[in-house]
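Just one protein chain is left out here, and the rest sit where they should.
After this line comes subunit A, so read on.
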Amino acid sequence: MVQYNFKKITVVPTGKDFIDIILSRTQRQTPTVVHKGYAISRLRQFYMRKVKYTQQNFHEKLSTIIDEFPRLDDIHPFYGDLLHVLYNKDHYKLALGQINTARNLIGKISKDYVKLLKYGDSLYRCKTLKVAALGRMCTVIKRVSPSLAYLEQVRQHMARLPSIDPNTRTILICGYPNVGKSSFINKITRADVDVQPYAFTTKSLFVGHTDFKYLRYQVIDTPGILDRPFEDRNIIEMCSITALAHLRAAILFFLDISGSCGYSIAQQAALFHSIKSLFMNKPLIIVCNKTDLQPFENLSEEDMKLVMEMKEEAMKTVIGQGGEATDEEGVLLKMSTLTEDGVIAVKNAACERLLNQRVELKMKSKKINDCLNRFHVAMPKPRDDKERPACIPEAVLEARAKEAAEKEKRKLEKDLENENGGAGVYSASLKKHYILANEEWKEDIMPEIFDGHNVFDFVDPDILQRLEELEQEEGLRQEEEADDEDMDGEELTPEEREALAEIRRKKSLLIQQHRIKKSTAESRPTVPRKFDKDKKFTTERMGRQLSALGLDPSLAIDRARGRSLSRKGRKRERSLARAGSDADDAMDMDVDQPSSKKLRMRSRSRSRSRPPGEVVPGQGFKDSAQKVKAIKLVRKSQKVRNKDARRGDADRTIPTLKPKHLFSGKRSLGKTSRR
């Protein structure tokens, strides 16, 4: 289904703007620099390009305009007629035709001037030819600018037309002005049509949608029609006539029986009879509106007669459709949009009639056979005369009955509220259903703050239990504490005591020193450790300290020295060192210093290393050959990464072959011949 959406037409620029847009585009998108000294073919090409580019742009834009505006002959006759009524078909076609000729003319101009440019032998001549060409194209557009303005206005108006689908279920509302058509559509759909006391408030068609039996119906509100000869009708009335003429819809003819619209029932009946030819083959319902002002029964004799005449006509349409012969209710309905009395009934009647008619038509058409084949409702054939109703267990039936009774019996809080004065007067007691140990506590007020604390922070349902547990624990701990004895002081031996005192003394000394240092640190520069004799990290100091404690430092010193990384020339000195280490006494620091500087007598013990093929028991190799092979395999499969910083196979990628920023743009200074 084509959606008649005219909102997608692009904006039509005015003549002047059009010219500006195209010319500035030409100036921006074609090369701009040209000199007298260039080769003549280059000059010609430069200017020919401009002419062609301009022509192409004009062609493009004019083509979009011509293509996007709907052709009045190609769209549904309803829309064709509506557009004719609103915009005058001839004017519309002429405007589009002019745009078309303009497009062709511009094409011709471009062709001619490109031909002429081939004979241009100087820059000046080519330039003037280009200027003449562009100027001519622009004059063509200038001549056409009134059409452009007209088309822009048409486009703006078309975009606001309601999108009515002419083929789907539609209900059309018609009648005199001010009878209540717009109020009705406001009631049954979400369309927000303006309702005012003056006539011709609605000046164009409005569409709203409503649902009935899971189907969507379009409801179309029309401007009021006056009883005039056809030729005298103005554009607004013609809109509704067009809708009546072309749309296959259910028609609701509104009648104002109170006469408050300013027209009597006689006038309205006259209108009805003059347009009844438009009601052919359409389900027609006559709706008497404004029954709150004038009840239907109190109508005068003549008015009643007129209404009955109209009803007769409407009945004819019913019979003509092959529907039920005497469906009185479906033809003449009374309602009032103010009190909303009977509005839904009217809508339902209209939808029902329309649906029936459409279904009938579909059944009669040939296409139905394709659909019918796809439907099949299977009903089991009765085997015998035995009745087999639905089987519902007794319990379920009883439950259902009880539920129903209960629903009626139970008193809701809401009912209670309503009885006792309503929402603002009665406040429900929320504590009614509390479950407490003692029923009398229900209405008690709980304090919230006590002694500056929140009561709820201290509330705990298990508080008594917890108290018991705590007391138990407390009891246990007190017993334990009684068992504990003080170990401090009595069990130390004299040596230990001495050592303890020594340690404490030393610690206090360190602390004092640190304090002194800290206090004078800013005024006195600190000596780095390596130059500070007392604090250097040397093995001698370690040895001194150890011997002060009464231990033999030599082994420790050897080990420390052996592990030192700054040892060089191990091989030679090792034997010497080994020879010398046992004999030397590490205590004598000054003797050692110069010799160790030269020879580094202390050995460095090498970490144990193995030959490559040696089989270590835990590794899982059978023999040395296997291990060697395994090592080779590893080396082959894992290639060491090439860190020579040279390009390899994997480095060959071209991220973008022609990056845009390198190949476009003009240079302010310099040439673009090399990129």
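To be clear about the criterion, contacts are C-beta pairs under 8 Å (C-beta built on N, C-alpha and C of every residue); 3 or more make two chains touch, one makes a residue touch a chain; residues count from 1.
By definition in this document, contacts and distances are computed from a predicted model.
**Q** I want to check something: the complex is missing a chain, and I'd like its UniProt protein name from "Geranylgeranyl transferase type-2 subunit alpha", "Origin recognition complex subunit 4", "COQ5 protein" or "Ribosome biogenesis protein NSA2 homolog".
**A** Protein name of the absent chain (UniProt record): "Ribosome biogenesis protein NSA2 homolog".
**Q** Which candidate, A:Ser145, A:Ser204 or A:Ser547, sits in contact with the chain we can't see?
**A** A:Ser204
**Q** Considering the complete complex, identify which of A:Tyr124, A:Phe230 or A:Phe456 is in touch with the unshown chain.
**A** With A:Tyr124, A:Phe230 or A:Phe456 as choices, the missing chain is touched by A:Tyr124.
**Q** In the complete assembly, which of A:Ile9, A:Leu161, A:Leu271 or A:Val318 touches the absent chain?
**A** Only one listed residue reaches the unshown chain, and that is A:Leu161.
**Q** Touching residues of subunit A against the unshown chain: what are they?
**A** Answer for subunit A: residues 20, 24, 27, 112-113, 115-116, 118-119, 121, 124-125, 128-129, 132-133, 160-162, 191-194, 203-204, 206-207 touch the chain left out.
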